[in-house]
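So the structure is just underneath, and the comments pick up after that.
Omission of a single protein chain aside, the complex is shown with its protein chains in their original locations.
Take a look at subunit A:
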Amino acid sequence: MSKTIVYDTLSIPDPSFIDDEVRMFGSWFGMSNICIFPTKMSGPFNNQNSSGDDKTERNIIHLKHKTMLFDPKVRQLVNESSGVFQELQTNVDDPTKATDALYYSRKYRAILSTCILAIDRNNLDKSNETYNQYKMLLHNLQLIWHLCEVLYLVTVPGDTILNNLLDWIKIHYENAENQASVITENKIVYLTDEHVEEKFTFYWDTVIGLVLQGNIDTARMLLSNHSQSDTEPFIHAIKIFKSMPTYSIYGGLPIAEYTSRFKGWQSSAKSKLECGIFLSDSNLNDVMKIICGDPDSTSLIRSHCSTWFQFLVAQLIYTDPTVKKHSLSLYAHRSVAKYYEESEYNHMDTLALDLFDGDLEGFVKKLKSYPDSGWSSTHLTNLLHLCDKIEPEFEMSEVVENTNPNEQYLLDYGTFLMTHHSLWQAGVTYLDYCSAVGKEHLSMLLSKLEITSDLRVSKILHYATARRLHNVVSSVCKVKGMLSLQKSRIGEALCWAIRGQDSAFATHLGDLYLKEYVKGGSFACPDILDNLGSIVVTCDRFMFIGKYIQFLKLAMGNKLNEAALLYIELLRSNICPNYFRLTLLMDVLMFIENSNECYFNIADMSLITMRLDDAITEWNEDNESDNQYLLSKVFNIRQGIVKLVSISLIRKKMTV
């Protein structure tokens, strides 16, 4: 019944493609962009004779998908609805709170209305085609959402649905009412004795429009403004209007009673119509025909309705005012058939028909292709699912197993939002409710977000940490660290290694520090090294650096006794990296050269000589090193140790 459009074709105009031989290759990049480049395939093995300097233009084309939701004016729709979505999910999980689907449905619709108003404010003269289009899309969405709410979420005692349908129609087709107020508020007509129906060419259209919305009171007011309102036909008509029985659920009138009153009222109107009382004014006669439910008026009604569902409701007012919800389907199909000569429905028509038909599942499926990037299908499906209006198992995607369709919508929509540079945080909200697959998507998408600004990096890390996605944290930190390292900012790189608890990376950076020290005799970035934090526990290299700096400080502060204890500890634990051994051993000199004091016992000194021997053997095996300066000091060390031994021996003798 509906047109099925499989896909859209997009032409890519570019001078590169003038040559018919040129092929177009496409690939994806970034989050969801497409890159296209021109090339030729002449068999990869025989085009070696590169012509060199040809002037052919070769353009690479990047395609970015821009959708309504990414527009700055529509973004509030995304952000606010994600808030409502989250509130709804937490309420569902909380047994103490009742999930009032109607309340949330109205909240979502309120967000839609605010968004439409915001678009209007930015497009006062309606000159921006894009905004006009967006407004139309959102307006239709609101209309269809409201209908869904009226038919499925509002509970009507006795199922007499017409009043709710009228409310729905009145809100979305306000034209007649607006025109009516233009006419009644115009005081000049009264003062100048002008004929109101002549001054306002839309007078009768307005009256009919009001009548077709069941707005009898306003229509009556307009009639009494008519220049002929004191003539007999008008007096009769106004009287009929006034006496029309209105049905109200809480009015106390039983349906049967109301129906008989309505019929009585209509037949008295009909008899007047048949007497030809209104014939003097053809417009008035037409209005009365509608009121009497005359079958001849169908085409008139049709011409005053812009959609088939407006047509349906208009007819119901005067043919079956106490229509029950379950018989709507039948009426709907009849109305569609009468409204359209051929089956030329648009998307909105089929959506509305599905709703009247009670085919919620079909409706939800069709809503998915509404061009709002899944906003409506995600939120409405989720809402209907949570209030048990639709079963979750009605469709299964083959690609992602173990998910229900509701989850599939959330997954698609969340992923879609994550691809936007400023909406990604809203996207996280939806993926959070997608069980295991959602987590997989989150970890992938979070780590793919560009990490250009530091603020964004902290946000990403915050989200990842809160969701225990430690792989994301360590990956992002490593990338940032590597970028710092590329710029030779070792201190910054170290901060990232610490943040990412990346001991392998930290070891590499520690090596850079120590090698720098071997060369220059001092550490870069002392402030970072003073505040290493937990990395000293997880990374051996920094455990060593930390201890070594502590040792240097003690030595500097002339606390040589404590320094010596630490020094021996460093040598014994053997956590010193090979390339630093000699440098470390050199430090023994500071205990030797300045004083005659002895800080080491015999065991310590044998440890020092042992480490020294090891270091020298290693040194000889690995001849690449060119630090002859250190080697020349070996003799000094040995000499110093001999001196120390002698001092300590003398001491020992004396104490004995």
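Just so it is clear, a residue touches a chain if its C-beta (ideal position, glycine included) is under 8 Å from a C-beta of that chain, and two chains touch if they have at least 3 such contacts; residues count from 1.
Assume contacts and distances are computed from a predicted model.
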Q: One chain of this complex is missing from the view, so tell me which of "3-methyl-2-oxobutanoate dehydrogenase (2-methylpropanoyl-transferring)", "Chloride conductance regulatory protein ICln", "Nucleoporin SEH1" or "Ubiquitin-activating enzyme E1-like" is its UniProt name.
A: "Nucleoporin SEH1"
Q. In the full complex, which of A:35, A:156 or A:518 touches the chain missing from this view?
A. A:35
**Q.** Listed residues A:100, A:320, A:440 or A:587, member touching the removed chain
**A.** A:440
Q: Sort through A:448, A:467, A:515 or A:643 and give me the one touching the missing partner chain.
A: A:448
Q: Return the single residue from A:170, A:261, A:302 or A:478 that touches the missing chain.
A: A:478
**Q.** Hidden partner chain, residues of subunit A it touches
**A.** 5-15, 17-20, 22-41, 44-45, 47-48, 50-54, 57-67, 129-130, 133, 347, 369-371, 373-374, 395-401, 412, 415-416, 419, 436-437, 439-441, 444-445, 448-452, 475, 478-479, 482-483, 485-488, 508
